[in-house]
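One protein chain is absent from this view; the other protein chains keep their places.
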Amino acid sequence: MSGLLTILGRDLRLAARTGGDALTLVLFFVMAGAIMPFAIGPDRVLLQKLAPGIIWLAAFLSMLLGLDRLFRADEDDGTLLLFRHAGTPLEAIVAAKLMAHWLLTAVPLLIASPLLAILLSMDTAVWGRTALALLVGTPALTAFGTIGAAVTVSLRRGGLLAPVLILPLSIPVLIFGVASVGAPEGSSAAILFLAAISLVSVAFCPFAAALALRLGSE
Amino acid sequence: MLDPQRPDVTLDSAASKPNWFSRLAHPGSFMAWSKPVLLPLGAVTVLAFAAGLWFTFFNSPADYQMGDTVRIMYIHVPNAILSEGVYAVMFVAALGTLIWRHPLADVTGKAAAPLGAAFTALALYTGSLWGRPTWGTFWEWDGRMTSTLILFFIYCGIIALWRAFDDQLRAARIVAIVTLVGALDIPVVKFSVDWWNTLHQPASLTLGGSKLPPEMLLPLGVMALAFGLFFVLLLLVSMRTEILRRRADSLSRQAAAQSAA
Partner (left out) sequence: MTAPDPLLTVENLALSRGGRALFADVGFSLRPGGLLLLRGPNGAGKSSLLLTLAGVLRPEAGRIDWHAEEPPRVHIVGHQSGVKTRLTLLENLGFWRAVNGPTGISPEAALETVGLGAIGGLDAGYLSAGQTKRLALARLLVTDRPIWLLDEPSASLDTAGDVLVGRLIAARLSSGGAVIAATHDDIPGATETLTLGAPN
């Protein structure tokens, strides 16, 4: 347990010292959401209707973009190799990195989401449901993303491949995530499905990702 | 205690139990038994297609709703079945790679992926053609077609992953994990897509939703069999090619090493 907390703490500390990354991701999130009206048109009513979907899409793409950072730095300086025969099990190490990554990517997005809500003429209640849906659904995206990152870490050109692999698999998160915000008949079932996917994927991910890390270095 | 200087007899690696399956599935014997099978299999496949197509065009009824265009179903449905069936083959191959590290499992998985993608693409294409008269457009986001589209993306991602690795042995194990994760996730995807569809379109017009009369089942069965045999034929050919490719690769490597020595 202490190994897990140590790694969590280290990743958070490193991110704090490096500074730029979380902000860059938030910037991408806001920009991706903000450029949609340029493609759709400035019709307020239409934008308001599409707003939950737009915010979810922007969050989806932002989290996919941030995937490579999960293991890349540790792979490059040899830390991943040392993790392979550390006193802490590899699954716990992956779990720690998953938690750190969620805290460093999803939480900033959540904090920045009101900005997009304003740009897209969302009213507060709808934004509240969207934020809750993001809170419940982003762990699943992080979990899928961690598996994708683990699978491609040994590839030099792996950066774009992980999002391509993960995107089709995470479509249920997008479906239930947007539906959680929508008209009340669908939303309570949707948020429960979303929670279920998040729980199962987060529980399952450390084992799948650790296996991928082991097999990828052979 | 061993003396590192003394050359010992090499220990036999991964001693395989000599049962009939491992004898059949050993790459060397696979090459031996698959070759004479190809021609007869090809002949049976051609016959099955001939029979199926005859049934399709000359001996099956036109649908009372869709008219003659229903005949596309005889190509669309087998392809749709295969698009999922091939993934099942990849799933078993993935288990073979991870649990038993079976050399032929790697080759099977790698050979099956492009075939699965092709059948899925065909299913999408024929589904689109079939849907045009029914829906009025070339594409409709109904539950089944959407799930098939997502399956196509998953196949493409897996093929891209195979190609990204230089070392194909390492690729096999990584792809196996992705295949397994995909296998667990695909039912979730299908469920969520159907759910999404009913949420947005309470009365959706699905392809082939109506019950099939028995006169249609026979041609459908024959075409499904024909396509299935076709898949097996292509799979065997593709596996043989892959094994030969790996042999050529290892010979090239040896040649390079020997000229450097």
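Should a chain be cited, it is by its letter among A and B, assigned in written order, with residues numbered from 1 in that chain.
Just so we're on the same page, a residue touches a chain if its C-beta (ideal position, glycine included) is under 8 Å from a C-beta of that chain, and two chains touch if they have at least 3 such contacts.
These numbers were taken from a predicted model, which means no experiment stands behind them.
Across A:7, A:65, A:109 or A:150, the single residue that touches the chain missing here is A:7.
Within the complete assembly, A:81 is the residue of A:81, A:118 or A:192 that touches the hidden chain. Only one of B:68, B:215 or B:249 touches the absent chain when the whole complex is considered: B:249.
Listed for subunit A, the residues touching the missing chain in the whole complex are 2-3, 6-7, 10, 13-14, 17-18, 76-79, 81-88, 93, 217-218. Touch with the hidden chain on the side of subunit B covers residues 1-4, 7-8, 10-14, 166-167, 169, 246, 249-250, 253, 257, 261.
One rule holds for everything that comes next: only the chains that are shown with their structure count from here on.
We define each chain's centre as the mean of its Cα atoms; on that basis subunit A and subunit B are separated by 31 Å. Residues 150-151, 153-154, 156-158, 160-161, 164-165, 170, 173-174, 177-178, 180-182, 185, 188-189, 191-193, 195-196, 199 of subunit B touch subunit A in their complex. Residues 147, 151-152, 154-155, 157-158, 161, 164-165, 167-169, 171-172, 175-176, 179, 182, 186, 193, 197, 208, 211-212, 215-216, 218 of subunit A are the ones that touch subunit B when the two sit in their complex.
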